[in-house]
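Input: a single structure, listed below in structure tokens.
One chain of protein is taken out of this complex; the other chains stay put.
Let's look at chain A:
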Amino acid sequence: MFLTISTTGTAGSPATDLGFLLHKHPDKAQRFSTSHGTAHVLYPEAGAERCTAALLLEIDPVALVRKAKDRSRGGAPDSALAQYVNDRPYAASSLLAVAIGGVFSTALKGRCDARPELPGIARPLRVEVPVLPARGGAALVERLFAPLGWTVTAEPVVLDEKFPQWGDSRYVRLVLEGEQRLADALRHLYVLLPVLDDSKHYWVAPDEVEKLLRAGEGWLEDHPEQRLITGRYLGRRWSLTRDALERLALARLAEADDTEAEALDNAVDEETDTEERPVPLAVQRRAAILDALRAAGAARVLDLGCGQGQLVGELLKDPRFTEVAGVDVSTRALKEAARRLRLDRMTERQAARVTLFQGSLAYTDRRLAGYDAAVLSEVIEHLDLPRLPALEHAVFGAARPATVVVTTPNAEYNVRWETLPAGHVRHADHRFEWTREEFRTWAAEVAERYGYEVVFAPVGPDDPEVGPPTQLGVFTRTERTEKEPEQEKAA
């Protein structure tokens, strides 16, 4: 990875003052050891009018992988780093920021013992980073650097010129120009390179907060993107540490399939949460489900596909629900649910009411038998249609609670979502979304087949034309009375 810092000079202030500022002699190539490789500082040009310092960091990719793998010794948990094929040797990332901090530490502090007046003077600077990973693209780069007084040029790097249809890569070629004090310029880079990369190579330790405050002094306080910078710089510490281990097994299955881990491990949506923000439709949906369960007189309730446990939490607030079981196929979702419900801090009496366990409705499951009611809230649309009969059998045929509450999106309503492009489903993992007619047809068939009666109710505003955003069906078992006298045994 590589960057250059250039300045221009005048007779009174020659460009070669850069050498003093950086504490690196323009006529020498110097090398410094850093934790992941060797940093080199050299000057491709060093004249009175123009002087350019280059920082080149040679990364040892094998060592990087081996360090990252060894989590117990503080390696990074990001699975992308556990690959031999990664961009770290080439792209300006947190590794480069660390190198800046190490190689130019004095300059970063704004000290120059030989020429104490120099650091305080702003001079025309030009910083070029040929490969800057920029999550958020050129626009974000502009938003981060422009408020600091830089003129920003950020050109996207094409992913592969042989395959133009693949589009641009996440890298930009960055050029910053402006009158700045060198120490400020270095501190901007020190903080913002890893922020743009958004993937730190080392474990984010508590002292990172101190480092950020130090490096951000004087400019971060008033930066319009302060929240984003802080959040990213601190590496989303909570989520990384918590999820690192449990994601590994799924990541391996993804790898076996040449897919990205995210393609499989999407049961917990980190970006958006599973709540819709503007209208709390999820809240209305839960209220409707609770009404249906209360009306049915259910006390022991199964939440099938409980996700992060929002409904389980609501159920626990009402003492009439004496036993609540949350079932999900994702162990990660279950852990998240346990955390949200604060299972470990519940009183024994409360904790005795709730169980969370992994299960799958593609299979019959004896543990699901014997409950009064089961809820399938926003679950069926996550199954491929050909696999729905297995769920029907597992729930209505085998578990067979007296009441089953099913909710699913009403596809007709999608035209009312302003943000949803036409023809799109509401969630990337939705395998289908049904119209009211389709849902009712399905529900009626299931009810007929397994001996239930079904009634429907709208959830959310019931639009006269397209109906409500969520449709709900309450299935009630119609008892069969036939007994089995084959049980009479010989005397």
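Here is the rule we go by: contacts are C-beta pairs under 8 Å (C-beta built on N, C-alpha and C of every residue); 3 or more make two chains touch, one makes a residue touch a chain; residues count from 1.
Note that in this section contacts and distances are computed from a predicted model.
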Can you pick, from "Multisubunit sodium/proton antiporter MrpG subunit", "Polynucleotide kinase-phosphatase", "Sulfate transport system permease protein CysT" or "Amino acid/amide ABC transporter membrane protein 1 (HAAT family)", the UniProt name of the chain not shown? "Polynucleotide kinase-phosphatase"
Among A:Phe20, A:Tyr43, A:Tyr190 or A:Tyr371, which residue is in touch with the absent chain? A:Tyr43
Option from A:Thr230, A:Ser360, A:Thr435 or A:Thr476 whose C-beta touches the chain left out: A:Ser360
Which of these touches the unseen chain: A:Thr34, A:Thr106 or A:Thr331? A:Thr331
List the residues of chain A that touch the chain left out of this view. 1-2, 4, 27-29, 40, 42-46, 52, 54, 56, 58, 61-62, 80, 83-87, 89-91, 128, 130-131, 133, 157-160, 162-163, 165-166, 169-171, 173, 248-250, 252-253, 255-260, 263-264, 267, 329-331, 358-367, 369, 382-387, 389-390, 392-394, 396-398, 400, 450-451, 480-490
